[in-house]
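Only one protein chain is missing; all other protein chains are in place.
Labels A and B are assigned to the chains in the order they are written; within every chain, residues are numbered from 1.
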Amino acid sequence: MALLEVKNLSISFGGLRAVDSFEISIQKGQLYGLIGPNGAGKTTIFNMLTGVYKPDSGIIQLDGKDITGKKTIDINKAGVARTFQNIRLFKEQSVLDNVKVGLHNSYPYSALASVLRLPKYYKAEKEMNEKARELLKVFGLEDKENYLASNLPYGAQRKLEIARALATNPKLLLLDEPAAGMNPNETKELMETIRFVRDEFDMTILLIEHDMKLVSGICEELTVLNFGQVLAQGKTKDVLNDPKVITAYLGE
Amino acid sequence: MSFIAYLINGISLGSVYAIIALGYTMVYGIAKMLNFAHGDVIMIGCYVVFTMTSGLQFNPLLSVLISVVVCTVLGIVVEKVAYKPLRKASPLAVLITAIGVSYLLQNIALLVFGADTKSFSSIITLPALKLAGGKLSISSVAIVTVVTCVIIMAGLMLFIKKTKAGRAMLAVSEDKDAAQLMGVNVNGTISLTFAIGSGLAAIAGVLLCSAYPTLTPYIGSMPGIKAFTAAVFGGIGSIPGAFIGGIVLGIIEVLGRAYISSQLSDAIVFAVLIIVLLVKPTGILGKPIHEKV
Partner (left out) sequence: MKKMFDKNNTKKATRDSFVTYGIVILVFIIVQVMVGTGSMSSLMQGLLVPLCIYSIAAIGLNLCVGYLGELSLGHAGFMCVGAFSSAFFTKYMVDTGMNESLRFVLAIIIGTLTAALFGFLIGIPVLRLQGDYLAIVTLAFGEIIKNVMNVLYVGKDSKGLHFSVSDASALKMEEEGKMIINGPKGITGTPHQASFVIGIILILVSLIIVYNLVNSRTGRAVMAIRDNRIAAESVGIPVTKFKLMAFTISAAIAGIAGVLYAHNLSTLTALPANFGYNMSIMLLVFVVLGGMGSFRGSMIAAVLLTMLPEVLRGLSDYRMLIYAIVLIAMMLFNWAPKSIEWRQRHSLKGLFSKKTKEVQ
């Protein structure tokens, strides 16, 4: 059974069909890429997968469970986490706290326990600190834990966002243009990090990207989206050599 | 008094609120700030007219003109000194500064004119209009108020659509930086907005005081709040919205005072606002704000 099974997913905005009959099937542990020209509808699909938009039609199944049209936080609880095209960090909080917010549902304790500083509070905070630091270490951010998130360099901010998403203990990680704004060295580092995350955390990763080096470097399978419709799907090499795909990117 | 009479009063009061609300909504739409001191500019306008007519025995129309000029200049000066330096700061900072300006204006008036209530002799001395065979009498103040409001509304809409300065205002309200890159004089446009808003406030003040002829340094405060409510009710940033909001608010206030309770008339107005916003969260004519994900 595929981890993510999407069939016939469509959405229109004010008469304009943004995504039309989108289908995808991602196996557990895959590194999958969603590519296509700007405005093709890739982020819209992410938004539907994470409950930001409600699709007009179609089915989204995660690990056999139907998550179509559900609310964002329920989808996250079901096991989907994401990063955003325009990095959405908690700018006024520290690096460590950003990750700890991701751990919110993993170490619950009540507001009352907070106010009365019950033992449960201290225990949970200690465990959260440890777990958060572990995650920061994966991304090489552990010595910046007290930095204000907005003061991190751009590449580090992207990594922090991924760390926060991982903190929610997902089954499926959606990365929206993780390499945007990175130079070739940073991109190379990111590629290694993504592979590491997949291997270490047994993670399934679907990413949107424009950087072809990254796409061809780590993605095992691709779906190409054009004008909201699937143009090509399959193994990376085959898709990238597909004449239809080449035309769509380069024009006639 | 009959229902129609109350209705007319309500429309008249509402027209005053609408004119004040126009100032709020324009400044909000273009300078993206809530000018809490707007209500107090009205008060200043009233005092100027009062001083001119009662003290210096000037011609009433001339007094109004002078008041408009004074308020316009006041608006421009306040913007340049207190608001412009904070244009790039947090909106909350500008709000608090506006509150400071409001206190300042109130206390200057207090110092200069004292706290005692002045009696404002109406400058509108036309006879009342009698309709329906003498049974219905519409005061001249009410007529002048409503007519003035409609003229101002229409004038403003034409100004925005047809003149270069007006279109510049529209551009700045949609995207300040893009407008600047297109060669629009943003500073000048914002100053113009405050100028127009403040000038209108002076006119609103004259009309308000003609209808309710007691003058204290604090008379601008509550109408300011109510007009602000009207602007939000109609959809902040929308000129027709300010008009509708003002009129509706005025009608509700007068009818509420007449038929339910004079104590609770304010509460009723606010309650209606709450109900409307719950149904239409951005006001009657307001545009919903979409966040891009």
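Just so it is clear, a residue touches a chain if its C-beta (ideal position, glycine included) is under 8 Å from a C-beta of that chain, and two chains touch if they have at least 3 such contacts.
Predicted model, so just to flag it, every value in this text is computed and none were measured.
Visitor: Determine which one of B:V73, B:M182 or B:A271 touches the chain that has been left out.
Guide: Final answer for the missing-chain contact: B:A271.
Visitor: Which listed residue, A:Y147, A:F201, A:F227 or A:Y249, touches the chain dropped from view?
Guide: Residue touching the chain left out of view: A:Y147.
Visitor: If the hidden chain were put back, which of A:Q30, A:T50, A:Q157 or A:T187 would touch it?
Guide: Answer from the full complex: A:T50 touches the omitted chain.
Visitor: Hey, which of A:F90, A:F201 or A:F227 is the one touching the hidden chain?
Guide: Checking each option in A:F90, A:F201 or A:F227, the one touching the absent chain turns out to be A:F90.
Visitor: Considering the whole complex rather than only what is displayed, give the residues of chain B touching the chain that is not shown.
Guide: Within chain B, the residues touching the omitted chain are 28, 34, 36, 82, 85-86, 88-90, 92-93, 95-97, 99-101, 103-104, 106-108, 110-111, 221, 225, 228-229, 232, 236, 261, 263-264, 266-267, 270-271, 273-274, 277-278, 281-283, 289, 291, 293.
Visitor: At which residues does chain A meet the chain that is not included here?
Guide: On the side of chain A, residues 50, 52, 72-73, 76-77, 81-82, 84, 88-94, 96-97, 100-102, 104-105, 107-109, 111, 114-117, 121, 124-125, 128-129, 143, 145-148, 151, 164-165, 167-168 touch the unshown chain.
Everything that follows uses one rule, which is that only the chains that are shown with their structure count from here on.
Visitor: Centroid from C-alpha atoms only, then distance chain A to chain B, rounded to Å. What do you get?
Guide: The separation of the two C-alpha centroids amounts to 49 Å.
Visitor: Mind listing the chain A positions that touch chain B in their complex?
Guide: 43, 47, 52, 84
Visitor: In the complex of these two chains, what residues of chain B are touching chain A?
Guide: Result: residues 293 of chain B touch chain A.
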